[in-house]
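And now, chain A:
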Amino acid sequence: MNDQFLIDKARENLKEKIVEITNPARRRIFLEVGIDDLLASVSWLKNDLGFTHLSTISGVDLGETFEVIYHFANNYCCLNIRVKIPRDNPLLPSICELIPGAILYEREIKEMFGLTVQNIPDGRPLLLPDDWPAGNYPLRKDWKYERPPEVIPGGEK
Partner candidate 1 sequence: MATVNTLIYLIIYPGLLFIFLYSTFVEWYDRKLYARLQNRMGPTHTGPSGLLQPIADFFKLMAKEDITPERADKTMFAALPPFGLAIVSTAMLLLPVWNYSLEQSSLTSFNGDIIVLLYLLSLPTFIFFLAGWSSTNLFSTIGGARVLTMLFGYEVPLFLAVLSPAVLADSWRLAEIAAFYRQQPALALVNLLGFIIALICVQAKLERTPFDIPHAETEIVGGTFTEYSGKKLAVFRLMLDVEMVVAAGLIATVFLGGFPGGPILGLINFIIKTLLVVFFLSLIRATTSRIRVDQVVSFAWKYLAPLAVLQLLIVIIVKGLIS
Partner candidate 2 sequence: MNFQIPIGPQHPALKEPIGLRITVEGEIIRDADIRLGYNHRGIEKLAEQKTWIQNVYLTERICGICSHSHTTCYVQGVEKLMELETPKRGLYIRMLISELERIHSHLLWLGVAGHEAGFDSFFMYVWRDREIVMDILETISGNRVHYAINTIGGVRRDLDELQVKRILDSLEVLRRRSQYYLNLGTTEPSFVARLARVGYLSREDALSLCAVGPTLRASGVPMDVRKDDPYAAYDEVPFEVCTAGTCDVLGRTVVRIKELFQSYNIIEYLMKNLPTGPIAVRAPRRAKPNEVVSRYEAPRGENLHYIKSNGSDKPERLKVRAPTLGNYAATIKMLKNGFIADVPLIFAAIDPCICCAERAVALIDARTGQEKIMSLKSLKELSLKVSPTTTRKREIEWPL
């Protein structure tokens, strides 16, 4: 297994579903697919190539769009599937059917970026407090946290 083999495989199987495929470094492949093709790509990756280990799901706020990257890994390579979803309609299909271990990462990304994950088996808040105000998504770029002035207990400045 090498990078070129994987890229060829991807081109062969996914064909026009691929928006972009890059290989910036050895053992690193970035594959961009459309949001509707995500489940098909993940299922191909899992069933045909045997990538069962999902390392994590990262989200990036690009302003107009959100970029969600699924980092898969096997014994050779780290393959990253990238999808872009528009900010005004942040819908993301859940991959928990295929990869049960994705649940915590999906819950995290749901909370932090305010994405709606469709068909998520368990959508309760994970990291943020129960009384967190609705509509605040900390990792979005427009969410700014102002640091309160430092209060030193029992001390006069």
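Candidates were picked such that all candidates are chains of the complex that A comes from, given by their letters.
By our rule, a residue touches a chain if its C-beta (ideal position, glycine included) is under 8 Å from a C-beta of that chain, and two chains touch if they have at least 3 such contacts; residues count from 1.
All figures in this text were calculated on a predicted structure; none of them were measured in a lab.
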item	value
Numbered candidate touching chain A, per complex, among 1 or 2	2
Interfacial residue positions of chain A with respect to candidate 2 in the complex	24-25, 27-28, 30, 52-56, 58-61, 69, 71, 73-78, 80, 99-105, 125-133, 138-139, 145, 148, 151, 153
